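A protein chain is absent from this complex, but the other protein chains hold their places.
Moving on, here comes chain A:
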Amino acid sequence: MADTLTETAPGSTRPAPADAATAFAGTPDPATTPVPAQRAPERVPTVIADGVDIVYRVTGAGSGRGSATSALSRILGRRRRPGVREVHAVRNVSFTAYRGEAIGLIGTNGSGKSTLLRAVAGLIPCENGRIYTDGQPSLMGVNAALMDDLTGERNVTLGCLAMGMSREQVRERYDGIVDFSGVNEKGDFISLPMRTYSSGMKARLRFSIGAAKDHDVLLIDEALATGDRAFQKRSEERIRELREKAGTVFLVSHSNKSIRDTCDRVLWLEKGELRMDGPTEEVLAEYERFTGK
C-alpha cells in the first residue's frame, strides 16, 4: 500500500523509481504514519477500503451501430445486457484512514477520485471488495437537492432537510446559513428564485448550505474554489472548523495548494488505480513531476 505502482507509470521520465521505493522501505509504512506520527500504535481507523472495484454500466453507449435493428438482434441473440458498456472507474483500491487525518485525493481528470469518494459515502455500490466506515460519512454538497425555480429561502430549508436535519435544526441554523452565504449583502435576494442569482451567488449559497452540517467523516469534492476572494477565505476557515470537529476529512481537489494547506496525507489515483499513498509532500512531488509541472 505504501509505495507505488511505479512500473506502470507511462511517464518513464521519472528519474529513479527505485529511489522512492528504498526511501519508503526504511520507514514504517507511510500509509499508517501521519505526519506528526510516533504516537501510540493503536490508532482508530474510520474508513477502510478493501480491494474496491467500482463499475458503471452505461446504456446507450452502444457496442455496434446502436440502430434499432442491431439492438433487436442483440436482444434476440440473447447476449447478456445488450447495449450496455461497462466503465471500470476504480480498480482494486485499498487504504485505511484514521481518525484525525485529512486526506487529499489527487489525480488527473477522470481518474476515479469523485467516484471513490461517493463509494466511501455509501452512495455508489462496490462491484468487488468492501468499504468499512465508522458511522455515516457524508459528502459535502447538496446541489442535487436544490431547485433553481425555488426561492433561496426554500432551498435552504430543502437542502438542510435533504442532509437529514430536523425542522428545529433548520430553524436554528437558517440565519447563520444566509449570513454566511452573503447572498443578502446586495439586497433581499434570499426571497428571489435561485435562477435569478449569479453563478457566484449560487455557488456561495450551495456551499453555505452544505457546510452547515457537522460530519463524522467529511468528504469534500472540489468545493473550495467558489465565490470571490473574501468568500474563499471565509469558506477555507469554515472547512478548517469542520475539520476540527470531524474525525476524518477527505478532500478532492485539483489545486495542489489547497491540498498542501489542508491535508497531511495524499492518495494519488490514476486510471482508477491507487498509484501512490503517502505524506503530502512526497506524493505531490511525484504528482507534479508526472503532470509535468
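Assume a contact is a pair of C-beta atoms (placed from the backbone, for glycine too) under 8 Å apart; a residue touches a chain by one contact, two chains touch by 3 or more; residues count from 1.
Heads up, the rule we're going with is that contacts and distances are computed from a predicted model.
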### Protein that the absent chain corresponds to, by UniProt name, given "Glutamyl-tRNA(Gln) amidotransferase subunit A", "Transport permease protein", "succinate dehydrogenase" or "3-isopropylmalate dehydratase large subunit"
"Transport permease protein"
## Note on the structure
Contact with the hidden chain, among A:50, A:222, A:236 or A:261, goes to A:50
### Query
In the full complex, which of A:111, A:157 or A:280 touches the chain missing from this view?
A:157
### Query
Touching the missing chain, which residues of chain A?
1-2, 4-5, 7-8, 25, 28-29, 31-32, 41-51, 55-59, 92, 94, 96, 118-126, 130-134, 136-139, 141-145, 147, 149-150, 154, 157-158, 161-164, 166-167, 193, 273-274
